[in-house]
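Now for chain A:
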Amino acid sequence: MTPDPAHGANSIAVEGIDAGYGLVRVLDDVSLNVGSGETVALLGTNGNGKSTLMKCIMGWVRPTKGRIVAEIDGVRHDLTKMATTDIVDLGIALVPEGRRLFPRQTVEENLLLGASRPKARPHIKTNLDFCFETFPRLAERRGQLAGSMSGGEQQMLALARALMLNPRILLVDEPSVGLSPLLVGRTIDAIKTLKEHYKLTVLMAEQNFTQALRIADRGYVIVHGKIEFEGASADELNNNDLIRQFYLGM
Partner candidate 1 sequence: MGQPVAEEVIGDVPLLAIEQLGKRFGGFVALDTVDLKVPQGQRLGLIGPNGSGKSTLVNCISGTLQNETGSVSFDGQRIDGFPAHRRARLGLARSFQLPRPFRTMTVAENVRVPLIYTVGARAGVHLTQSELEDRCMEVLSLVALQDKANKNPFDLTQVEMRKLELARAMAAEPKLLIADESMAGLSHSEVEDIVALLIRMNERGVTIIMIEHIMRAVMAFSQRLVVLVSGRKIADGAPEDVIKDKDVVGAYLGT
Partner candidate 2 sequence: QDTVKIGFSQSLTGFLSPNGKQALLGQEIWADRVNKAGGLLGKKVELKYYDDKSQGSEVPGIYTKLIDVDKVDLVVSGYASNQIAPAMPVVMSKKKTFISLFGLDINDKFKYDKYFSIIPTGQDTKGSFTQGWFDVAMQQSPKPQTIALTFADAEFSQNACEGARATAKKLNLKIVYDKAYPPPPKTTDFAPIVRAIKAENPDLVMICSYPLDSIGLVLAAHEVDLKPKMMGGAMVGLQATPFKDKLKGKLNGIVNYETWVPDKKQMYEGAEAFYKEYQSRAGAAGVDPLGYYLGGWGYAQMQVLEAGIKGAKSFDDAKIAEYLKKATVQTVVGPIKFGAKGEWADSRMMQVQYHSLTDAANLETWRGMSYQTVVDPPSLATGKLIYPYEKAMK
């Protein structure tokens, strides 16, 4: 079952933003873009600003400079001043850092909450079926409280919940956090499956660059709030010295 096909391009462009918390500036003139149908990796170790960038796109953190533009089904929207709920309503979904599930709600309730977006409501059944098909574990545990599930299961749930929104663009913030190496691989694979099924545009923040690059078309490396490197392909990133330096401390 394929949900309704994308009617036009879905892309995001971040144009020279500065952002931070209080007096602390975290992002410094960051620009990046994610083309329609692409999977782009945003690489960087802890605290370099990946999540902050995600929050800027979602309207949780307001950039002090620059702007963020998204194209949804071929229509351009300036996200810079929009409310988070409106951004989500356009069809941009975020799987946030720390998953942010509703721990005292069941798996199914969490999923249905994902479908709160008005445009997703007509597709609840097909989306739910697809989620359960892709993550059979969730089907087994649909009545369990989300907070009592293991990290891997929670990550699946977070992904599935985002898909219940029926998004055009999916942002994923560190899907590998808290997962065993095996699960990391599986989760990354799942993102790929979902992307293909829903014809999504994906921006994925990751520390685990080896895993990330398995599915990324290309990527950016962010260091201390600056885009230090832009790799036009996974290979280009794989063989970069800068990355070896940051990741392995050599």
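By our rule, contacts are C-beta pairs under 8 Å (C-beta built on N, C-alpha and C of every residue); 3 or more make two chains touch, one makes a residue touch a chain; residues count from 1.
Per the selection procedure, all candidates are chains of the complex that A comes from, given by their letters.
Since the model is a prediction, treat every value here as computed from it, not as a measurement.
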item	value
Selected neighbour of chain A [touch, this complex] from 1 or 2	1
Contact set on chain A toward candidate 1 in their complex	21-24, 45-47, 148-151, 174, 176-181, 184, 207-211, 224, 247-250
